[in-house]
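Of the protein chains in this complex, one is absent; all others appear in place.
Chain nomenclature is as follows: A, B and C, assigned in order of appearance, with residue numbering initiated at 1 for each chain independently.
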Amino acid sequence: MAFYKELLTLCAFEEDEIADQKQRIERTFEILGLGPEDMERAIERINKFYAVELLGVRKALGIWFKELFDLVLAKEEGKNVIYFGYPPPLLIGYIIKYATKPGNDYYVGCPEAVLCQVLGQLFDKLNPVLEAGEALGFPPGHGMCSMLQNRNGALDMGILPVPDLAIGVSYYCDMGPKADELMSHRHGNDVEYLDNSMDSPWGTWPDYDPEKIKFMAAQINKLFKSLKNKFGIEITDEVYEKGNESIMQYFMAVYGLNHHISADPCPLSLADAQLILNLGVGSTGVTIDEGFEAVQILTKEVEKRVEEGYGVVPKGAPRVLIYLPSFVDPAFNNLLNEVGLAVPITAALLPPPETPPPYPFTTIAEKLAERMMYSGVFHSAYGAIKFFAEGLKSTKVDGVIFNYQHNCRPCVCRSKLSKDYLDKETGLPMLLLEMDFYDNRNYSASSLQTRLEAFAEMLLAKKAEANKGIV
Amino acid sequence: MAFYKELLTLCAFEEDEIADQKQRIERTFEILGLGPEDMERAIERINKFYAVELLGVRKALGIWFKELFDLVLAKEEGKNVIYFGYPPPLLIGYIIKYATKPGNDYYVGCPEAVLCQVLGQLFDKLNPVLEAGEALGFPPGHGMCSMLQNRNGALDMGILPVPDLAIGVSYYCDMGPKADELMSHRHGNDVEYLDNSMDSPWGTWPDYDPEKIKFMAAQINKLFKSLKNKFGIEITDEVYEKGNESIMQYFMAVYGLNHHISADPCPLSLADAQLILNLGVGSTGVTIDEGFEAVQILTKEVEKRVEEGYGVVPKGAPRVLIYLPSFVDPAFNNLLNEVGLAVPITAALLPPPETPPPYPFTTIAEKLAERMMYSGVFHSAYGAIKFFAEGLKSTKVDGVIFNYQHNCRPCVCRSKLSKDYLDKETGLPMLLLEMDFYDNRNYSASSLQTRLEAFAEMLLAKKAEANKGIV
Amino acid sequence: MALKSKIVAGIDIGAATAKAVILNESKIIASHVIPTGESVKKAAESVMKQTLDKEGLSMNDISYKIATGYGRRAVSFADEVITEISCHAKGVNMLMPDAQTVIDIGGQDSKVIEISKDGNIGNFVMNDKCAAGTGRFLEVMARVLDSNINEIGSISLNGNEPCQISNTCTVFAESEMVTLRAEGETRENIFAGIHSAMAHRVVIMGNTVGFKKSVVFTGGVARNIGMKKFLQERVGMEIFVPEKPQIIGALGAAIVARNKI
Partner (left out) sequence: MALKSKIVAGIDIGAATAKAVILNESKIIASHVIPTGESVKKAAESVMKQTLDKEGLSMNDISYKIATGYGRRAVSFADEVITEISCHAKGVNMLMPDAQTVIDIGGQDSKVIEISKDGNIGNFVMNDKCAAGTGRFLEVMARVLDSNINEIGSISLNGNEPCQISNTCTVFAESEMVTLRAEGETRENIFAGIHSAMAHRVVIMGNTVGFKKSVVFTGGVARNIGMKKFLQERVGMEIFVPEKPQIIGALGAAIVARNKI
């Protein structure tokens, strides 16, 4: 039996699918240096961290593997390769992918997210990649997150195809484009920048300087022009509308799933939820085609759990909102449940405020730029916090875990502001946690666990005190 | 005798000037909590680190003190206060200052640079300010440079006046504006952003996307409009031209001084040179009026040293170019000379390449934006490195010290690229050094010294080997 | 069996020391502290046994046992585990009901805890990625100057001019020490500087939670009178240190155990 068969079967691959894909699978694992021992470790980790009894979870795992194969083999399979940086311009990525769907001859995605999830969370083998990134000038402690380390490191190790075009994004963090510049210097690929600056005065969101939209729209149009000239890809109104529809369909399904997750007792672990959530972030390929189905299957399974009263934590457990499910390690995500916290929702799924965006832009590029601005997080610290605070008010939770990338300067600068502001606006207890996207090298697991447990103990005690009970 | 008299006399203050300014001086020192012991320490440090026998050096020290008084007392003296971030939009700052010169009722400057120089380098008393900044959410190891820590920390300690307007700048680093947002949240001041993104593809400088100039020009015009509406300040063509002239006069004088410093033996220490260089960076106030004179005096004194064959290092000492004179500590700057290295030039004074900027922009705002883009360092990593490499070729040095702020992501990402590229282009030995703007808290002085000494030993050996000599 | 059922135990296994407290209703009838050594499991068994021996008790006499501290999950005989953060709040609350703030500095981490009215955690902060404000930091510094960790606190009180120890990283602070030593600075001033710097770091961290009266200082480092002094200076209010500050976590665990029976 092929050494990877057990693993892929666990991840909902069909027998003939494995046979059909034999060459692709073996070539991918060869490039990544993944052998039988790695498969065993991944199986062990998957069984330990994920609810593999749920077909939806297994399907999601399978999609991640397919994303990995498509990514690693893209060039060898004669595809054009387009990368975008992190945090990804999702909608733009989806729309490009949609435009190129007919020929199926493009890879469009965010490779660092795929590596983080599969090589990191599933195989626990991202460290050599991060170290290769460090060796390029992204050492730890230099304000470089592991997302920046891992793409450049992987390219230097030769385990990722060199893209035909990289879309550098600076609307949130100014470092992605520098990492892209380093990449194009070393590998000679083209880069197009999607620039904007996450700078608006405190208190202004949802208003902003329309000049920013015009600038970013010009950047997006430049990208569209380059896509046309270089690849013949045309972003027409129809492509925009249809692409948009297909993504909205996916995300509405995720919202629907989340609705069930917010039951009491909480029926799905954060590790499982994260698998699905990050699919939308990390990829634009297989997710569009197969992700929707996986979410639907999982939703049915979760519905059933709710009907049966099944919970990953006891009914009545303190409910927390987490800012971002961790990329670090599924162990961290599960830890939240282990210490007795229900995690019904993440910030990514908070409902948008009811105020509409203030300016009626009409072109595709302007509409895309405005949607990003309106999301708050790319507007300003205030925009991000305010959006979060408004969403929190509509959500019944007992506390908030604000976990932030300790090397991410937008996050860091916002962390303390957030705690102060949210404290004032909502009065909810908030735990600040420093993390990185993938960095099991730099956190002390036992100290993390103590903090989470203590937070759970505190929330339980507060609930008991509120009910005039005694612990 | 007033406890500060000896210090200010050392810094070229006249007796009646001290008497006239008594109240201002005492009030400033009171606000900053500087007493007799601090004066003693500053005197000791100044005598130790600077060539106080040179009137030009003493004048420069005096100007820094005047900048400090003007800054700290600005609000109490009824002035309007305008701050700009670091790295400062110098030309814009100068022009605003020039426009407000007639009434002398504005403070326009970069407060963190003044604090770094005076409270830090002269008094060695910046640590409490940095710690106050840390407490606000700028802890060390979070990719926040000490410039960001120190302005916000000082505002929170109440030792800096709250500005009427802060000009947030993100054309180089995206964090200044976030720090500005934190400031305006806490202190309620207005902020105007000068946005741009330092993202252009590798290899393109001096070309760039003209859209960037248009965007930045729109930002500058927005600032101008706000200056007019808020303060009635008008940036006319005449103000632009005259303001520009007065700065160019100052900088040409600095270039002239530098010409003499590049003699062999090197006649001026880096600590002394840095005092003058940073004046141009840290302030737009007294420097315009008195800085020019100080530079002229110093130039004459240095000329005399050259005539007499006086050097701060022996004739024939290895010559190095340093990327940035340190803000950390004058001890570091002097260390270069102590280990036997002549430092005839810093990157800031490299001659610009001969290629003119590619696009003929005409409005004031566009011209300002284009000048920044053309300087390379705000263009891209490539722009910064290429500009540096071209300048290096026209300069006779034996090695390069590339010291970079370890928390500064644009610098960090560029550091290794620079070493590789400069190695290829120039073959010059290059020492990479991690620093911060002011952070004697985070470096090991003895290890720094060992590296500098070893670099000097290496350069000496290479010179000897080249001359077929034997060490 | 009425008597027996009221006897409970709290066991606190820290990175440096293992502690046990045996409680009979509200009375501490025995407590003990030993170094944790190489095996946390063995340390837990050993400290429990030695504490029981003091009063001639056996494990069967204890009706409920709660483990806390860094090694809490390795205490196989415990009925339950609770974090040391809750336990310090509980322990302090029993000894000083009006106390609102705990500063707990242990071997590997430091915490500032707000105590709620009922003696639970109201809020807390714990050092994240940096060990500069922990007992380990003091230990390394003591070793650099060939000094006994138990003496450096009182030595520091004799420093009339604390050195400015500016480094925030343990490793670099160490090389700073070596330099000061080479420059002939006195041990007193160096230790005063170290304690002052460390107190500052803890207070910066604790400001997120705030320091409300009364403030109690617990954990092994609380026996260090130099640290108490410099913390008081930095916080700007009186700080109380219980008689046996290192057993407060174990005491808190025992109190929770008592409430379970």
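Definition applied: contacts are C-beta pairs under 8 Å (C-beta built on N, C-alpha and C of every residue); 3 or more make two chains touch, one makes a residue touch a chain.
Computed from a predicted model, the values in this text were never measured in an experiment.
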Touch partners, limited to displayed chains, of the chain removed from view: A, B, C
Residue among C:Gln108, C:Thr186 or C:Gln232 touching the omitted chain: C:Gln108
Residue in contact with the excluded chain [from C:Ala15, C:Met48 or C:Val92]: C:Ala15
Identified contact with the non-displayed chain, of C:Lys6, C:Arg181, C:Arg223 or C:Lys244: C:Arg181
Those residues of chain A which, in the complete complex, touch the missing chain: 127, 131, 134-135, 140-141, 440-447
Residue ranges of chain C at the interface with the undisplayed chain: 15, 37-41, 70-71, 74, 108, 129-131, 136, 145-146, 169-172, 174-175, 178, 181-182
Residues of chain B (touch criterion as defined above) contacting the omitted chain: 406, 416, 419, 429, 432-434, 442-443, 446-447, 450-451, 453-454, 457-458, 461-462, 465, 470-471
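In this section, only the chains that are shown with their structure count from here on.
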Selected interface, B-C versus A-C, where C-beta contact pairs are more numerous: A-C
Chain centre separation in whole Å, for chain C relative to chain A (CA means): 39
Rounded Å distance between chain B and chain C, as computed from the means of their C-alpha atoms: 46
In chain C, residues with contacts to at least two other chains: 129
Multi-partner residues of chain B (each touching 2 or more other chains): 141
